[in-house]
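The complex appears here minus one protein chain, its other protein chains still in place.
Chain naming follows the written order as A and B, and within any one chain the residues start at number 1.
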Amino acid sequence: MKKLALAFAASVATMLSVSGAANAADKTKICFVYVGSKTDGGYSQAHDLGRQELQKHFGDKIETPFLENVPEGPDAERAIERLAREDCKLIFTTSFGFMDATIKVAKKFPKVKFEHATGFKTADNVGTYNSRFYEGRYIAGVIAAKMSKTGTAGYIASFPIPEVVMGINAFEQGAKSVNPNFKMKVIWVNTWFDPGKEADAAKALLDQGVDILTQHTDTTAPMQIAEQRGIKAFGQASDMIAAGPHAQLTSITDTWGVYYIKRTQALFDGKWKSEQSWDGLKDGILTMAPYTNMPDDVKKLAEETEAKIKSGEIHPFTGPLNKQDGTPWLKAGEKADDKTLLGMNFYVEGVDDKLPK
Amino acid sequence: MRIELEKRAQASGLFTLVSPILALVLTLVFGGLMFWALGKDPLFALYSFFIAPLTEVWSLHELAIKAAPLILIAVGLSVCYRSNNWNIGAEGQFTVGAICGSIIPVTFYEWQSPLLLPLMMITGMIGGALYAAIPALLKTRFNTNEILTSLMLVYIAQFTLDYLVRGPWRDPQGFNFPQTREFVTEGILPAIWEDSGRAHWGFVFALVAAVGVWFMMRFTLKGFEVTVLGQSERAGRFAGFSSRGMVWFSMLFSGALAGLAGIAEVSGSINHLQPSISPGYGFTAIIVAFLGRLNPLGIIVAGLVLALTYLGGEGAQLAIGVSDKVARVFQGLLLFFVLSCDTLIYYKVRIVLAKARGSAAGGVQ
Partner (left out) sequence: MIVEAILLTVITASTPLVISALGELVTERAGVLNLGVEGMMIMGAVAAFAAAQMTGSPLTGMIAGIAAGAVFSLLFAFLTLTLVTNQVATGLALTILGLGLSGQIGESFVGQPGVRLPALNIPGLSDLPFVGPVLFHQDILFYLSIVLVIGVHWFLFKSRTGLMLRAIGDSPSSAHTLGLKVIRARYLAVMFGGACSGLAGAQLSLVYTPQWVENMSSGRGWIALALVVFGSWRPWRVLAGGYLFGAVTVGQLHAQAFGIGLPAQFLSALPYAATIVVLIAISHNRRTTLINTPASLGKPFVPDR
């Protein structure tokens, strides 16, 4: 009994001294909140890889605590506040469902800086950041139209939010630039993450005659089905080549590390301010996995398209462009503005699906 | 060697008090072992899990926020389970309660009035009760097992919520994000002690409901009816109680409380409707109900303890670097030990080393 009490006291003393030691070393805390698991093989893992890059870059100057599997909803506010109370100087909340929670906590902690991914609400100490995934989708569309023999692609979509709709539209735009009659079939699986359901959706699309698959869900299940059936497919969020060594054409990988390093440096330089940043291919926030499993001329076209997007020569949403119902949207040469894209809830011409309302 | 149980003539008073403590100690010991196996300092880990969340005021508020819906739902479920009606669909009733309670602030989004909040709470309760009426109807009219019907209805409720917030109820100024407009201030359940934290009146509802149900079960005829029908339908019928009536009463009652929990959570914590409003409260509440031995006062404690494991698990991620799955393992262990130790209350446990004295034909097990 006495030994137990001594051990307990020792542990408490250790804990207290540990926190004391941390203050002495004066590392800045840059913190992260994930909606999924850091080993989910998809979205949250990509953020965590970015965090690891950040840690490596700044080494001993920073610490990067994180919380994973934080559900959107009432728990989110508590998790974010916990990090704020842990002396974090900059907090990245990585899922759009954390938006209101971030704003609420930011109000209580005006000295802490927050950055919310894929959202649209800001404050003096809250910025938003996003990635132009649609640029990658455009390139994928170009490749798809070149590789597909049936002229139809299958799209496994998660939820009808603007980000996903943007992706579908950009894919269609890229495909149309090669084959004006390119068609797409879309299945909404209502989940970001359910390998069984994604696999079933992949099979359904393939059975209905598509010969190229792409996904806006996070597991490698569709890629595995593609590999099994000898079909080509595009990966998402991470490089899925291991799951589809003969199937993967490329993957739109999230490479957030570059952005995290940029913003932390700004913090150190005293230059951090709230902004709504939307970086793209040219900023390195997303990277295309190596183009493979395709003939050389397609590879060349893909690389050229990527280069043109980076230089600004191509913008995936350039007029003349009509909406799915025929109403005109962009005039010849007109480029879509960011605001419309962020709230996109309509299809462009050529997409063969009705948006769930 | 085998374990033999002998039913006690009367539930042991000693063990009624000792058993939960024993269960807690066993959980701590096993948990400590688990942390040690993971390479973490066991005592510090246990401290992070169970004590650290109690050391700060804001954390106590968060405890109340997390525990409130658990307690409220579990109290309703305790009435159901005591009467042998197995409502597993509280999660669905929570969702529908949240939806119904939000009808007014979403459709009449500019209406500000002190009447708004009470109306929201009442419509939430009605919504939850009506949704629970479905499995009640199916059980009494068509003899369909309520475990399964209430469970299937959970999925349907979630899809309905999803459809509403992405479609007709979506905030037009919301960049097409799936959520409704923010509720007006009059539609937000206020905080109890504004300055120190964000615990809202949902916690008060939970406590009031728990005490109220405890009173009902202990001192009223209705409470007696619930207990008798739960233990023996025949005995109940002799006393003039209707088991059909009890199906309706218990399901509607628990549905109403779950619905109240739903709208309280949406109104107090989230302030609008969105696709994810519950991290599984309806299912966790089932565990809370059993941990509290289906006694409303015990449920208050159980709800707080379980909320503690959630908060502790989160804090432990930062303090010692374990993953959140550990919290779930803890909760499972806690429940196992509580259930096992409760056996001691009703049975004497003997470890028999000799072989069975089999004189009767076929032998005794």
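In the analysis below, a contact is a pair of C-beta atoms (placed from the backbone, for glycine too) under 8 Å apart; a residue touches a chain by one contact, two chains touch by 3 or more.
From a predicted model like this one, the values you see are computed outputs, not experimental measurements.
Asks: Decide which residue listed in A:D194, A:E304 or A:E334 touches the omitted chain of the complex.
Replies: Considering all chains, including the one not shown, the answer is A:D194.
Asks: Taking the full complex into account, find the residue in B:M152, B:V184 or B:L297 that is in contact with the omitted chain.
Replies: B:M152
Asks: At which residues does subunit B meet the chain that is not included here?
Replies: Where subunit B meets the chain not shown: residues 3, 5-7, 81, 86, 138, 142-145, 147-149, 151-153, 155-156, 159-160, 162-163, 166-167, 283, 286-287, 290, 323, 325-333, 335-336, 339-340, 342-343, 346-347, 349, 360-365.
Asks: Considering the whole complex, not just the chains shown, which residues of subunit A touch the missing one?
Replies: Counting only subunit A, the missing chain is touched by 37, 39-41, 45, 154, 160, 185-190, 193-201, 203-208, 219-221, 224, 228, 238, 242-243, 352-354, 356-357.
Here is the rule we use: only the chains that are shown with their structure count from here on.
Asks: Taking each chain's centre as its mean C-alpha position, how far apart are subunit A and subunit B in Å?
Replies: Here the centre of subunit B sits 35 Å away from the centre of subunit A.
Asks: Which of the residues in subunit B end up touching subunit A in this complex?
Replies: 41, 43-44, 47, 56, 58, 62, 65-66, 159, 162-163, 166-168, 175-178, 182, 198, 265, 269-272, 274-279, 310-311, 314-315, 317-319, 323-324
Asks: Considering only the defined contacts, which subunit A positions touch subunit B in the complex?
Replies: Residue list for subunit A touching subunit B: 7-8, 11-12, 14-15, 37, 65-75, 77-79, 81-83, 85-86, 96-97, 99-100, 120, 159-162, 190, 342-345, 356-357.
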